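Note sheet for the following structure.
A single protein chain has been omitted from the complex, and every remaining protein chain is retained in its original position.
By letter and in written order, the chains are A, B and C; residue numbering begins at 1 in each of them.
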């Protein structure tokens, strides 16, 4: 039966839309950028061990670190920008926020593959435990790592004369989770006109609006009532925050859509802008932002990259999913979100005596 | 400003995922199938006018009708099946249900382009008013009609021995809106195991589950709390019906996913199956259904097909959307769903005296 | 600080609406009715032990049981109705459904206090573990038991001529959880007109409607999206099931309201009626049901009844809640519903190595 079940539930795909999952990195990296937000003792220790390991095992590889006071010993300083040293691999140590930060360092163009380690706490974007760094690096250098291209959103801001806000031409922001507009500390609701591909969709009177990627669908958008969207889908999610309407539902658009949010001319409040959790600027009545899929996704190295052949073989029998196909996402929504944690099953919960 | 706004909100797309919208029909149709559910006087009249018009204007075109007692005068009988006469165009007259019915007539393979007329009442899948039939047919025969490929779902049923239920090999059902499993008249909740690509996602204890297309996201799934998904996106929406869990949210999967629903062995109730609103069978404990994107979408002719050049030119200036780009969907969710019908604006609603 | 906190959060009440919680039973019971749905070995054993204990400790007390083939040895037969033997105490053994069943035995008038035991599995209406039966009975016989009067709803059915359906005058149904109208196995939505105190509220097009008590707010109504209402509040909750409207929200009415549900004359489907999970009848177009607070609540004996003086004293210091004030409900929504089970806290969940 097990075999038959496997066959039944994972037959060859009939539709040929390539998912973003099975791309692999071919060339061994020659430069690594380490990204961390905190410098707590466990982080320092982990970075030291990692650096030592890289220097020894892959002596030709250069290791970089963001320009801060406390850059780890043995790393070179790295500054983002047009003449930044090329980076072949980003290694992050910390929580989900550390990856969001790494993404922000590459807002003008392509992002190198990102290998993310947790330091013992779970996160949605954290496939690896720090203790597995050797295994994980090996799979990258051997060309066995597989990646999930996590879509980003490019956001461009315009003032009420429709001039781009900011100076340079390349000032578009790239977000991995979401852009959120919110009344912030203003006591009043704001009024935002929403356009899709230039067509007026509706006028939202609310605390704010979120335009999220599938990756971000489990972040702020989820708290505001949005659906959970698989990160291998290319789509935009529009979720209102406390709308003054009974009939405002989350919307999911194809990633070819351009969403424009324009603060209403008579909006009683401006809107503060947060991008991946960082507040950036204020949009006043008449000002607008356009949001669309960025050409530069974040290539995140998958957990399945380090599943060894034994495990892979076993999985092939057990699950119907070949090596490298295990889906972190199902595990995550169950473990981290406690998705559908049903009312405790009778079998499990014993009534304790008083 | 208008010009600039247009430029801002509909710049050339940066991501190159083709949307399903701009495909056009090239060859003039040589056979037409008329589909209608009712034979009320307005329907009879409309069909008669249409038939007369086709016979006169396109004398070589054959017109067919489903085999029923009351087939319209001048139409030939058509039976679905492997040796059915080839159909180049389906014309439906009636409500949304008529299109769902037309879709069911082509469940084994490709669906010809569908041109749908309402008889004066609005529907989500009804772009044309019957009075516009000449204009609409003309755009089809001139190769100017554009289509939206509405994704369908192929559903295959298995008994608890994992043998396909039903006989033939081609018994897969194709649904345009959704497949819904429901306890129906049973007083008890059912228990359904959900698998995605062979991986166990969760066990749902609920009244039932819906797997919907983006088209169906505005139908039953919406009533059950699901998000609204643009029909040009390829995706599957999983929405629970009255789950006994506080933490069950709608999920959106890429259209490459295979969703398997298996009635739990100890489920207290079986599940009745409805496909596009038609009840079909009962699934008992241990039985299952797999759901995946069908290779045979329904090519629906768009409203924008009959926008004349004057309107198109005007739109180009006004809206930033070129000819044939007007989106029926935005109009529909506003008009039909009263999407975000905000609490009546103070300016509009006068307080009437007692 | 603890003391001050206690004082701060539980100061003497300023509003004088009596809650239903602190009523106590004064006279020792002279007759007990045992209610159980199953006769599995653990239930049989539990009943035998209980019976023996009662006969020995309270020899004058008569013990009754519903008239069934398998009534326990030592119990007298009891039949509901106008000349039923008077019952001073109901003892239930089983799940929540057993209490709903006990409630249904007293649908024509007053309900005796109900003492409910679980057999090891938790339930929302089950304060006591069977092993505590001696302690629990003692508190009842000593006049120390406190009760929560759980409101019920009286439902009266009328045909389309507005004649009462059924014969006798006392045919009102009394429900403890809810009355639910549902399209059941019909493929079509039904249309139900809702009146509140004779005023037309709205026409609901949906799968169905639920009118629930606060007790029932954690049952079906919750699954359909309703709020959680504390059982000591007197209120009616109206929750739609899959409404074809974006703007239908649950409503909470005072218990003085009369809610009337009338199947629309042109409803495409009738509505099956379920009361506390038991299907009873079908309402056809034009037929109606009125729902209002019943004068006969179910007096449920609280868990706090058996908190001994040591515990009570301890609680007084620890929690700010005096003896007999501990609220089962907070415990239940946390334990049973996993209320607000937040995304796993970083501190608690260790990332396991692959």
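In the analysis below, contacts are C-beta pairs under 8 Å (C-beta built on N, C-alpha and C of every residue); 3 or more make two chains touch, one makes a residue touch a chain.
Remember, predicted model here, so these are calculated numbers, not experimental data.
Between the chain not shown and the residues A:104, A:160 or A:247, the one that touches is A:247. Summary of contacts with the chain left out: across C:61, C:84, C:108 or C:196, the touching residue is C:196.
Only one residue in the set C:87, C:105 or C:222 touches the chain that does not appear here, and it is C:222.
Between the chain not shown and the residues A:28, A:120 or A:277, the one that touches is A:277. Touch with the chain that is not drawn comes from one residue among C:85, C:256 or C:280, which is C:256.
Against the chain not shown here, chain A presents residues 184-185, 187, 206-207, 220, 222-225, 241-247, 272, 274, 277-279, 337-339, 341.
Looking at chain C, the residues touching the absent chain are 1, 4-6, 8-11, 13-15, 17-19, 154, 156, 158, 161-162, 195-205, 214, 217, 222, 226-230, 232-235, 237, 243-258, 260, 288, 290, 292-295, 319-321, 325-327, 330, 334, 337-343.
Seen across the whole complex, the unshown chain contacts chain B at 95, 118, 120-122, 126, 128-129, 131-132, 135, 245-249, 303, 306-307, 335-338, 341, 343-344, 346-347, 349-354.
Just so it is clear, only the chains that are shown with their structure count from here on.
Over half of the residue numbers at the chain A-chain C interface are used by both copies of the sequence. Mean C-alpha position of chain A lies 45 Å from that of chain C. Touching two or more other chains at once are residues 245-249, 337-338, 341, 343 of chain A.
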